[in-house]
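Sharing a structure below in structure tokens format, with a few things to ask.
A single protein chain has been omitted; all remaining protein chains appear in their positions.
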Amino acid sequence: MLQAVDISMASLNLITLSPMLVIVSGALLIMIIDLLKKDMDKSLFVMLSILVLFVDFGATLSLSINERGFFDLMLIDGISVLSQLLILLASMLFIPLALTQKRFHEYSYPEFFSLFLFMVAGFQFMVASDNLILIFVGLETASLALYTLIAMHNTPGSHEAAIKYFTMGAMAAGFFVMGSAAIYAVSGSVELFDVAKVLQQRMNEAGIVLPIIGGAVLLLVAIGFKVSLMPFHMWTPDVYEGASAPMAGYMSIVPKIAMMVVAVRVIGFYIDLGMESVRYMVIALAIVTMTLANIMALVQLDVKRMLAYSSISHAGFVMAALALDTTKAYSGIFLYYGLFLFTNLGAFAMLWISRHKKNRYHSRFHHPYEKFSGLISTSPMGAVIMAIFMLSLTGVPPFSLFWGKMYIISATVDAGYIWLAIIMALNSAIAAYYYLKLIVYMFLKPPVAGIEAVGVNSSRPLVVIVGIAAFVTTMSVFFMEPMLTYINYMVSVSGY
Amino acid sequence: MIGLGHYLILASILFSIGLVGVIRRKNLLMLFFATEIMLNAANVAFAAISSYHHDLAGQMFAFFIVAVAASEVAVGLGLLILLYKKYGTLDLDEFTMMKG
Amino acid sequence: METLVYTALFAPLVGSLFAALFAMSPKRQMTGVVTSILLFVSFFSSAKVLMHVVEHGEVHIKLMDWIVAGDMYIPFGFNVDAVSAVMMTVVTLVSMVVHIYSNGYMEHDRSFNRFFSYLSAFVFSMMVLVMSDNFLGLFIGWEGVGVCSWLLIGFWYHKEDVGRDVNPSISPSWAANEAFIMNRIADLGMLVGIFLIYWNVGSLQYDKVFEVVPGLDHGLLVMIGIFLFIGAMGKSAQFPMHTWLADAMEGPTPVSALIHAATMVTAGVYLVIRANPLYELIPEVSYFIASLGTFVAIFAASMALVNRDLKRIIAYSTLSQLGYMFAAAGLGAYWVALFHLAAHAFFKALLFLGAGNVMHAMHDELDIFKMGGLKKVMKWTYIYMGVASLALCGIWPLAGFYSKDTILEVAFNEHTYIIWFILWLTAGMTAFYSFRLVFIAFWGDERYKKLGFHPHEVQNYVLWGMLPLGILAVVFGWHKESFMEFVTEMLPAYEMSEHTHHMVATLTVATTLIALGGILLAFRLYSVRLRRDEKVEKSKIYKVLSNQYYIPIFYKNTFSEPYAKLSEIAWKEVDMQVVDATVDGIANIIEESGDAARQAQSGNLSDYLRWIAIGAIALAVLALFAALKS
Amino acid sequence: METFAFYFLSISIVALFAVTVWSRNILYSMTSLAAGMVLISGLFFILGADFLGVVQLIVYVGAVMALYAFGMMFFDATGVVKEKNAPAMTVFILGGLTALMLVVIFAAPSIANGAPAFYPPMAGANNPQAVGLVLFTKYLVPFEVAAIMLLVAMVAGIILAGKKMDRSLSKIKDAELEGGEAKDSK
Partner (left out) sequence: MENILSVLVFFPLVAAILGFLVGKKSIRVYGISVATIEFLLTLWLWFAFDNSNGGFQFIEYIPLVSEFGINYYLGVDGISLFIVIMAALMTLVGIIALNVKKDLKNMIITLLFLEVAMIGVFVSLDAIVFYLFWEFSLVPMLYIIGAWGGELRLYAAIKFFLYTFAGSLVMLVGMLYMAYVYHSVSGVWSFAITDWYALVLPLSIQKWLFWAFFLGFAIKVPMFPFHTWLPYAHGQAPTVGSVILAAVLLKMGSYGFVRFSLPMFPDASVAYITPVAIIAIIMIIYTAMVAYAQKDMKQVIAYSSISHMGVIVLGTFAMNAEGISGSIFQMLSHGIVSGALFLLVGVIYDRRHTKLMSEFGGLALVMPKYALIFGIMMMASVGLPLTIGFIGEYLSLAGFFKISPMLTLLAGTSIILGAIYMLSLYKRSFFGPVTNEANAKLPDLDSKELTALVPLVALVVWLGVYPKPVLGPIDNSVKALVTFMHEKAQTSEAKSVIVVSKRTKEAK
């Protein structure tokens, strides 16, 4: 007979699970409320979600760093806390965007909010572990919820987007598990810290490099899919176009942050192993991604689609930092996403504010450039704020993303990859063109005749969100110092 | 004697078959079959490795893959039903509105 | 003393600014009067300064710092020594006369006030030029007179451009630009000279420079000499930068008298005289200067022989006389050059002013063939011009006799017989064309009557105003000895050799003879009526001469037109088609590749899935290569 | 015995899955998929992963295939499916290269030996017991997450296939919505 398993509760360190517990309970709470009483207003759920996220935020913040919990499954190191905070921040900014003036399909479901919270929980699990199993399960939880959230927008575009995303996601999941299998095969473990230990010892064995690198290739496919690196990015523009604007904005940040953390863990350990070829792969992917995405964004007709390509390009940019394997580079990633979060979400929220139910300017696109023609005369404040976001995305100081770009380029330079830094710089210059194009439309072109108000979907919560985003984008220079200090601390304390 | 390698090669072949299916299928339902094959290939690999290493983590992974596959099917089928109801087709050549 | 110097310097400036106040309002006699009075003040002060210099030697004052940067220290400093004092007096005197004269000449011009403003500004610049104690100060004046010359040549800017066959100068504004640009080319040379001096001496003050100069490398000195002389060539319109002077006759005649005869064009000579310590050290350059001067003397005279344009004839004669001055300066007889400069200023200004009277009478008609017999209606003008021409020809006892004869003696003394011979020949030509002008215009039949002109003598005060010049043209030469004594305090004295002393009488006779010969020839040809010889006028030489040796056309074909074409190419072909097109091309390539890359995003999920597979394989291959390499 | 079983099973599985992938008939496709799954569970049994084999049978053959069958019926797709398949050449090359890549990765000689076992089956426990021990200690969290995932999938399935999706609020003008439903927050 088996003897009873005796485990002390203290050793489980259950506190590490607290953030996820909070959010899962929140999601369940919403479901229960829905069960008990129908026809509640969506604002209730929005506020509940925010509260839940807020408590979650607090719980995450109160975690002590560098602890493992639950049989070493949970890993609360700096980057996991950091990324959770970013994810929660983005989620908190995202959720109020449901309170639009017009009614959209997805918000008529209370389930939308619980699915959303489940998704956030999934992402939190994903970043708070270095066990490939938990990462995988968290990833899939989040992804499945995400597919649904996209489809719930219930337009032809969103259906197409969901199915494309879903199918490709399924394929990527296949690659992920095969990659994990390869790692497992050579190391006998699916926990990265164990894997690292084993592989350190086995590095000299003949032929070991092949499966190791092979595993990296397969995992990179999956990572590349999620953070949308070329050529695994193909879903991105379509999904962004099909999904609602806030969802697109959210997707450009949160799943990427989550996967980026996984990438930091996985690729970081590869590079630590001295696998230079992995580094080359990442750099190659990064360069291809930022360049091609940029030039494709140039020729877009729709702002949202342009922003989709632009976020691909930004992902490539950040990916380059990943290859450097320096503390500064890793800090750069989080700094970048921290700043990108506000700017990009703000930009998408602006699109959301301008959303009509019917396409008025283009048979296919909701947000063609023409829509914003002459915005400065019809809605000057909107134009100025959108311009701030665009300039920030361009990397014009003093707007926030400049600091992120600068920091990452600086990290690249420090690591000795000056050529890469120059490629990154020139890419930013190319990118300037399409951001500028929108500014040109907004400020320098006359309004299209017969235009109605652009801010049709505007409501106070949306304006507040945009205001917060714009404020952060503009005033970033003043909290660069604490932010950088915090991020640096968090990253270095995690050993990266 | 059948070694781990055999199983892994089998898994590789299965994965490739799945991949081929994914690439070549235009009917979404059949395409989903192919993705199941890919996941199953991984299952085989994990089970084999687990068995040869005398380590249970692989089986765990395979177990969760099964769970994931099941969930995916649920969501995927939901999507398919939605699509079918709206558009009356599951041919992915029909879903090419967004491009460029 | 300082006050006097400043008065002399700034009185014209004050006049100019005063006139400028009314530049855009209708004519006010007051501007003319005030500027003239201020010019008189300036002249008076200059004369007093001259006295002072004669008695007490040079005056050196510093107004203020100008450019101070690095080791470069350039003040507004003024040094009045014998040479500048003479120049100042000559300049202010002639200017004063021209101012008075202009009151009458410009009487009916609507830009009367503006004219005086420019004219006085010119005098100020010229004063700066001659008074400055350093090269850069000289350069200020140098450029200043250039601008005033530009303004005054183009004074009647409203005139339209016409073809070269109608008016060889095309238009006043064209001529003005030509003059300015041509001068700028020379100025570059001068600037380079100044740079050379600065970096090798460390200062641009005359006294410091000339103190250090003997110790400098000879090759360097040659360079400095050449570059400074290039500047002088431009301002004094020496070949090959002479074309602008004839075209400058487009300006009002008082301007021609003042700027393009008496003062500005002699600035080059002044520079060479001023820099005599330098040129003393580089005989080869000096000799070149003398040769060039000699060449220009005969070259310009030859063109004057056939010209029909009243002012152009005098302009060529100016050019020719400038050649004489350079010859003298180049041969080391600096004081002689200065002497001729002064004498020439008087009689040439007189000649021009007389020509102005004629023009005035003939309603701006310049073709002397259309005049004739004017002496009856314009007696005083005739007398003035006759005296001036005699002086120009070097007939005793007029000023030209003394100065020109001395130059010829110098040429003889230096054993440069070829120079002497050419200058001697030129003297004959000078006499011929001067009196050709006088006889055709004032003697013979009254051809103007047929053309409907009603010439009349100018106002009396104008004629009175010209009197000082008339007197000086006669008597200036008599003070040669005292002049020499005075200026050689500053300039090297020039001693004739024994041999030359013996020959003086012979030389004088030879020169006088050829001058008289020229006059006689002109008398024979033109005194009764205008005699034109078809054969001569159709001969090649005549055509070459009347077309100024085809040099303006040559310049047009070799420089200005190709430059314009090249500019056009540089803009349209290079800048737009190459440089800008490259930039746009890069942008286009990026954009087009974006379009091409977009094709991959086909919208078909199947393709997307395929791309994932392709990407995976590509990554694997990349990894393999990377792994193999490392 | 094991060798034979392995080869038999693997050849059958490959063949069946090939049918799944290549068949034009959706019914064949699905049936062969189900059969393949069953056979894979056979492999699991050979490998001593009994519990996994059972799960495979129940979940895949039981649940997944049932779902598919249900879906198939819904789609009325019993017959031959017309599709413009991707060019065979592309498919062949991509498939072949992927297979090659994977084989190269997984067939490396060093894979089989030397890796330590971090979670060996407990002595004396049979497979389900051992699995249970690990699953409910070490992997309890993923297990719960999986539960959430299944919940998500369920909710998602219900929503997506639900009737409410028939009418899209995102497309209907707000003015038209006013009559039917209570006003949204504004």
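Chains here go by letter, A, B, C and D, matching the order in which they are written, and residues are numbered from 1 within each.
Operating definition for what follows: a contact is a pair of C-beta atoms (placed from the backbone, for glycine too) under 8 Å apart; a residue touches a chain by one contact, two chains touch by 3 or more.
Computed from a predicted structure; not experimentally measured.
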#### Entry: Chains in view touching the one left out
A, C
### Task
May I ask which residue of A:201, A:359 or A:485 touches the chain that does not appear here?
A:485
### Summary
Of C:43, C:180 or C:206, the residue that touches the missing chain is C:180
#### Entry: Absent-chain contact - pick from C:39, C:83, C:152 or C:196
C:196
### Task
Would you write out the residues of subunit C that touch the absent chain, in ascending order?
23-24, 64-72, 136, 139-140, 143-144, 147, 150, 154, 157-161, 171, 173-174, 177, 180-181, 184-185, 187-188, 191-192, 194-196, 198-199, 202, 563-564, 566-568, 570-572, 574-575, 579-580, 582-583, 587
### Message
For review purposes, identify every residue of subunit A that touches the missing chain, sorted by number.
### Response
376, 391, 394-398, 402-403, 406-407, 409-410, 413-414, 418, 421-422, 425-426, 428-429, 432-433, 436-437, 439-440, 443-445, 477-478, 480-481, 484-485, 488
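Basically, only the chains that are shown with their structure count from here on.
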### Task
Considering only mean CA positions as chain centres, point out the chain farthest from subunit A.
C
## Note on the structure
Contact-pair count is greater, between C-D and A-B, for A-B
### Task
With chain centres taken as the means of their Cα atoms, state the distance from subunit C to subunit D in Å.
99
## Note on the structure
Cα centre of subunit A to Cα centre of subunit D, whole Å, reads 27
### Message
Averaging over Cα atoms per chain, report the distance between subunit B and subunit C in Å.
### Response
95
### Summary
Listed in rising order, subunit D residues that touch 2 or more other chains are 86, 90, 94, 98, 101-102, 105-106, 109, 111, 115, 117-118, 138-139, 142, 146, 149, 152-153, 156, 159-160, 165
### Query
Which subunit A residues reach two or more other chains?
133, 137, 140, 144, 147-148, 151, 163-164, 167, 171, 178, 181, 185, 188-189, 191, 214, 217-218, 237-238, 299
### Task
Once you've mapped the touching chain pairs, tell me: line, ring, star, complete or other?
complete
### Task
Could you please specify the touching residues of subunit C with respect to subunit B in the complex?
598, 601-606, 609-610, 613
### Summary
Residue set of subunit D touching subunit A in the complex reads 101-102, 104-106, 108-111, 114-118, 122, 124-125, 129, 133, 137-142, 145-146, 148-149, 151-153, 155-156, 159-160, 164-165, 168-174, 177, 182, 184-186
### Query
Mind pulling up the subunit B residues that touch subunit C in the complex?
19, 22-26, 92-93, 95-100
